[in-house]
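FYI, not all chains are in this one, though none of them got moved.
Order of writing sets the labels: A and B. Residues in every chain begin at 1.
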Amino acid sequence: MAGLTGIAYGADYNPEQWDPSVWRKDVELMRHAGVTLLSVGIFSWSMLEPRDSEYQFGWLDEVLGLLADAGIAVNLANATATPPPWLSAAHPEILPMLADGSRLWPGARQAFCPSSPVFRNHALRLTEAIATRYAGHPALAMWHVSNEIGGHNARCYCDVSAVAFRKWLRDRYDSIGVLNAAWGTTFWGQVYSEWDEILPPRQAASYGNPTHALDFYQFSSDECVAEYVAERDVLRKITPNIPVTTNIMPGHATFDYWSWAPELDVVAIDHYLTAARRDAHIGLSMAADTARGLAGGSPWMLMEQSTSAVNWQARNVAKQPGEMMRNSLQHVARGADSVMFFQWRSSQFGAEKYHSAMVPHAGTDTKIWREVVELGDVLGRLEEVAGTTVTADVALLFDWRSGWALDAPSHPSVDVRYADQVDAMYTALWRCGVTVDLVSPRTELSGYRLLVVPSLYIIDRDLSRRIAEFIATGGNAVVTFMSGIVDERLHLYPGPYPGALRDCLGIAVEEFFPLRAGEQVALDNGYRSSVWSELMHLDGATAVASFVDGPVVGTPAITCHRAGEGRSWYIATRLEQESLDRLIKGIVRELKIKPPIPMAAVPSGVEAVRRSGNGRSFLFLINHGDETAHIVAHGNELICDRRLAGLLALRPGACAVVAEEAS
Amino acid sequence: MAGLTGIAYGADYNPEQWDPSVWRKDVELMRHAGVTLLSVGIFSWSMLEPRDSEYQFGWLDEVLGLLADAGIAVNLANATATPPPWLSAAHPEILPMLADGSRLWPGARQAFCPSSPVFRNHALRLTEAIATRYAGHPALAMWHVSNEIGGHNARCYCDVSAVAFRKWLRDRYDSIGVLNAAWGTTFWGQVYSEWDEILPPRQAASYGNPTHALDFYQFSSDECVAEYVAERDVLRKITPNIPVTTNIMPGHATFDYWSWAPELDVVAIDHYLTAARRDAHIGLSMAADTARGLAGGSPWMLMEQSTSAVNWQARNVAKQPGEMMRNSLQHVARGADSVMFFQWRSSQFGAEKYHSAMVPHAGTDTKIWREVVELGDVLGRLEEVAGTTVTADVALLFDWRSGWALDAPSHPSVDVRYADQVDAMYTALWRCGVTVDLVSPRTELSGYRLLVVPSLYIIDRDLSRRIAEFIATGGNAVVTFMSGIVDERLHLYPGPYPGALRDCLGIAVEEFFPLRAGEQVALDNGYRSSVWSELMHLDGATAVASFVDGPVVGTPAITCHRAGEGRSWYIATRLEQESLDRLIKGIVRELKIKPPIPMAAVPSGVEAVRRSGNGRSFLFLINHGDETAHIVAHGNELICDRRLAGLLALRPGACAVVAEEAS
């Protein structure tokens, strides 16, 4: 980022919510806390352009001037996140439409159809006005396009979207005949004769065509990318040297971020804990690893997290003392070069006034403010970490598109949820302590020792071939059920399941046997499972464990196959987490994959990740558990500025960052 | 069926989903499996008429030619099940409207308003074109009109439906005044002054008028019948000797099938297990008995079932080995002269690709295919069974209209569900082993020994009189609460409940006392019950059991009344299934009603039904339980082609069909 060094620290800053008298106090507090970067103006459109073509930049000039004077860099928004009321009042046709035909009206945010040319034109005009005005401003470090694009309005079913969808389809399919073949419209008599007959997959009388839906979801994702790209390109033209990004949400299942990430100058994510979960920190790790995957291994930005509770979950559990520090260092450990929050100061009004911030309602004599100051101090000590990277021996093959398709209605069991399968597998790997890359179906696999493939429903012929090659040349794979069942058009591969992986797994699945609600089955190695079973035949593989009850009693549940130089495991049921943990731990041990520190020696809940580069190596150690961990480490511990030469005692809740030396 | 002998065997065949190279292979496999009948072309409209008035029959000519050559008969669809995209694109006014005013768009199937004249005209034109082309085709055995008519679109609330509804009402009511009286519009000030003021019962501010809703549901059912009749009449005119039918769904609560069945040349049903239920085979028996009731005792067709799992339930539990055979023989035992499936070959794409078929994805080296071939073989041995019939001493009085009315909002308890009451009673009778006819409110009752009346909410004065007569002349009845409460206009009978049956039951119910959620009460004979209680006085009847706790402690819960030559029992609460089983078993024993075999001698789960006619008698024996049953039978066992002279050992899961001889 232009003019920034070290780990950037800051927040969204919404000065328009406050009297200018507060701004000066804000700057003072920011300096005290060590803030270096602020995202400014995200929701300011109606303030900057209160009427069509009437601009009011004065207040923003003043704010940016104050920040420049204080040496605080600005990640300046182009302010298109929410159009002003005058725009939708004049053009109600820009309002998004749900699948049932009802509209989303203004009153919250993002009340526009992503395909609307009226919205696009106004947004680009505003972007140009802002970029022109602030090009060369001393505070300007980067551009923040819109905000959480498509978070609420990605899938719009209106007639304007229908036109755009047809255009998108014509670009993808040579002819209506090719589309009919891809969608399988001969099923239920849906054959189209003209492009204009095609609509978004609106509310229908029964189950819609799955490929129609998949294409619409990809179109919707692509339209959001197009919104970003159009606004970015205006900014690039005016300030070619200023990096441009937008804050994406890897946990948000609506987007194909693999196709979005390459358009970002730097990958920037928002992450919020699923706060009521006791293991929310594992989900955080996965989000961070996803961000790193999207960034292709380069450092990335944590653009938003919360200092404590948010306001939009059912029960907004607040953070315990030290938890914000651990969360922040988890992100840095896994490649983040910034730690930023929504938002600087808690709002006094509006829909998110109960969202925590760096300056809480109760002021500076608070747990939150003290921890904010402490975190600024710690990040200051980690300056050298910036720019270093993380490497992993294990890759988790992940694809949002498989989730869209697998979680759709009219599939074998409502209990099979893509996110559940991925989370379970990631959790098992996290508990082993190994570092995992989240990789896309197009990522080069050859560098990895182990590839895990949890319920990757869609596997096209190219990926099928590459996975087989990966294993044949010495790679290892763990695959769970409902992987490789369909191709990119959602057509089933002919023959026994899973068509795309059958050969390299050495199995043939004859029929699915989903389990009843709550039904549990047992395996002959003592594992337990639920949700799923299937009738499988061995075709080269050997059975690792078999079902001892349930609908396919006596048949294999877990298999292992030696294919060429590598090995592949297949799991034909939804193992209980503890059973999956045991299985994965065994495989990792067998493959001699090494975590950053020996996990056998530390109590559960310790997280260890290594960032390295430029000849330096930094070991991050975070103790989420409730026992003190004793860890061998050599070097300088940066948080407490102490020299380690041997055993580090890491108390429950504590963190350490060791600038390592050879022991 | 024209040109068919024995039990027809086959499936829906959708060749348009496959390359013509597959068709020849299909025919070969069909012959191997003993297929004799196929339903062809059901969803072919958009293939046969890809643009308005442009027909493409070539592919269908070829398919029918192949089948004719192979000697496989065709149940040819008129292909109107789903209109092609070009029709709704040109005429969006044909799209169905939900009660909230939103539309159902195309993308699935059946996206049309049943009252739409635009749809009707196009459908009749297509029907005529198909009938004209294939009249006299050697493969043509019968006509299959549309498909599961009204399955998703029966109740349309659009303005076109409103016009049709008013016409229907004018035919039913002499004047608006008669309508006002029937609907009781003086309640809540709903008196109509003109027909044009009447709308479908759309989303309203509070509870709608119940009689308005009942009439709309009957209208909606009748419009679906009218759709069938209009298409049938085109076919009849062109091919007067070819029988016409459509596949109805007795488990689908949306239709008054008693008024529909007489329009069918042969009753044909679709039946799918509620697969996650362990006792799904009992529901199957009830569906089959309903089909026989609709057919007036004549043989009927099983037009669709599944070889294993379906795709549209929450957890699509697959069939266990042997289960498909048992299911199929249950249908045949209860009067089916065909066993057919959806569909011949599992789809590779579309919304139902996970629906099992005769040829599964995994091919012919599979449990499913082996059982398909075995079933074809078994059905071949049952040729003589075709045309025989089933008789029963027990009738279950059933009416879809009572369900519509009783399950509506603003009734005494949401826990009183018509289907639940009927299922519980049917289950108790099934476990006794007695054969039951499902009969309509207009069926002649005199031939039965026992009439069961579970929660038949609507009983008009004619039925009230006929039930009284039935009992007075020696019949016996078991009636459960909420039977005979209202007349056909849903007006309460004056005086104590149940007005239509009070006299013949010898009771007077003063007030309903619904139970709380989960509340259980006990009876003084050890029975337990829930959901319902009521304050009853004996008026001739005697108490069989009384409540020992709950809101009406000490008052009668079950009564028995001798009225004329017969007896009537009344059950004033929702007995737990085990208690109901005991009660019904006792009554059946007391009335000396005989099941086809002595049930006391066999373990639970054995099903026995007898078909007879033409001087022959066939005893079907199916063991759903997990113990071997030893059954006395004399004659030729057709499945294994063995002679029985005494005890047959029927293993768990096994079936037998005995061509009986006098012992």
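Quick note on the criterion: a residue touches a chain if its C-beta (ideal position, glycine included) is under 8 Å from a C-beta of that chain, and two chains touch if they have at least 3 such contacts.
Remember, it's a predicted structure, so these values are computed and weren't measured experimentally.
Participant: 2 identical chains shown; how many in the complete assembly?
Facilitator: When the whole complex is considered, it contains 3 copies.
Assume only the chains that are shown with their structure count from here on.
Participant: List the centre-to-centre spacing of chain A and chain B in whole Å, with centres computed as mean CA coordinates.
Facilitator: For chain A versus chain B, the centre distance works out to 49 Å.
Participant: In the complex formed with chain B, which residues of chain A make contact?
Facilitator: Interface residues on chain A, with respect to chain B: 100-102, 183-194, 196-199, 201-212, 410-415, 489-492, 494-497, 508-517, 535, 551.
Participant: Considering the complex alone, what residue numbers of chain B touch chain A?
Facilitator: It is residues 14, 16-17, 43-47, 50-51, 79, 81-82, 84-86, 89, 96, 102-111, 151-153, 276, 308-309, 311-312, 314-318, 320, 346-354, 356, 360-363, 366-368 of chain B that touch chain A.
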